[in-house]
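Yeah, one chain of the complex is gone here, protein chain that is, but the others are all in their spots.
Here is subunit A:
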Amino acid sequence: MTKTVTKAGLLSRRRLLTTASAGAVLAASPFRINLLQAEEAPIKIGFPVPLTGPYGAEAQDQVRAGQLAVAQFNDAGGLNGRKAELVVRDDKLNPGEAATRTLELVEKEKVNFVVGSLSAAVQLAINNVTKERGIIFNSISQSDAINEAADFSKYTFHEALNPHMTSGAVGRYAFPKFGKKIAFLTADYAYGHEMVRGFLEVGKEFNIENLGDIRHPLGTTDFSTLLPRLQALKPDILCISNFGRDQQIVLKQATDFGVKKSIQIIAPLLSHASRVAAGAQAFEGVVGGCSFYWGIEDKFASTKAFNDAFRKMYDGKLPTDYGALGYGGVRTVLEAVKSAGTVDTEKVIAALEALKYDYYKGPQYYRKCDHQSVQSVLVIKSKSKDMKNESDVFEVLSTEEPSEKNLRTCEALGHKS
């Protein structure tokens, strides 16, 4: 009895030894090394986005669109056969976590580039880590601070809109049309503050009257005490600067409170995902800005091509605004790699700066001084009838064409000309 056990043990140990040494021989064999050399290491793009948390839906759309850009690059042959790869990480909407994840992407995954983020604080955290290590970072989330000289570095690019551009476009559209008395309801964090600053700045041109700004903390679930106070101010326009779930809840409650009967609600950004989640009624009549809407496909061939490719890859789904940014952010970097013919950081920076591109929403380019993507801003309104499909939720009221005039000047941002 004991004997058999020992024997079996011996046998298995012998087998283990044989297998292990065979493996070792194979691993050390020239054959395997040849295999490795034939396939060069892929071009890695780190992609930290908040897959969990209140912006999860938007982030997952960004990943889908980013994967599409990578797939197109690879299908077209990559960089002389060298393929690209997206390394997705969850930053949990927390700057500390984002910084840690970026360190992982740079130090362990050895990514060539970083694209991503969906919060002002998070993108600034990522940017600080990447610029110290000389890695190109293309941010796809709104922020004014990232353009400013203190945070900017030559490695920093900003594919998304910034609050100044967005609120400017919406203000220029709304103030002459709806009236001059404005009340603000603002999420009490950088995004909200920067949006209000933008609205007030553009409001100077139209002599708007600021009736007051009520701040609410991020993640507020009940606005019932704030809305009557805003109604009592009797504004022409109520400007609500918040995002994600906050925006969905406040618009639902504003509808229930009858705010919309006498007051025009505007928002700097109307998010596609939020509109779909909250439904037509809540967003009815609200005017806001966005960077991309799939419906401009009858205007731009690039939008049509992007929509079709997205539909094909994801069973007829259409890309959202933030998703499109994921596509734009990854595609610009990969196109720059292609035109530079290398992943060398300095050469890719030069290629990005030289890029005049139209990949999904009409013409764009990166301004030299702050690497902000100069692009169009759409002013849109939520739609409740005549919808062609489930993604047909907005109508485009006007388009602000790309112009450096709508950006803060390089001098104002602290860049030396």
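The criterion applied here is as follows: a contact is a pair of C-beta atoms (placed from the backbone, for glycine too) under 8 Å apart; a residue touches a chain by one contact, two chains touch by 3 or more; residues count from 1.
Throughout what follows, contacts and distances are computed from a predicted model.
Chosen from "Heme exporter protein B", "Acyl dehydratase", "Succinate dehydrogenase / fumarate reductase cytochrome b subunit" or "ABC transporter permease", the protein name that UniProt gives for the omitted chain reads "ABC transporter permease". Remark: the omitted chain is touched by one listed residue; of A:Lys108, A:Lys204, A:Lys261 or A:Lys388 this is A:Lys108. Within the whole complex, the absent chain has one touching residue among A:Pro95, A:Gly198 or A:Gly328, and that is A:Pro95. For the chain missing from the display, the contacting residue among A:Ala120, A:Ile208 or A:Val337 is A:Ala120, taking the whole complex into account. Residue positions on subunit A in contact with the hidden chain: 51-52, 56, 60, 89-90, 92, 94-96, 99-100, 103-104, 107-108, 120-121, 124-125, 127-129, 132-133, 143, 145, 150-151, 189-190, 193, in rising order.
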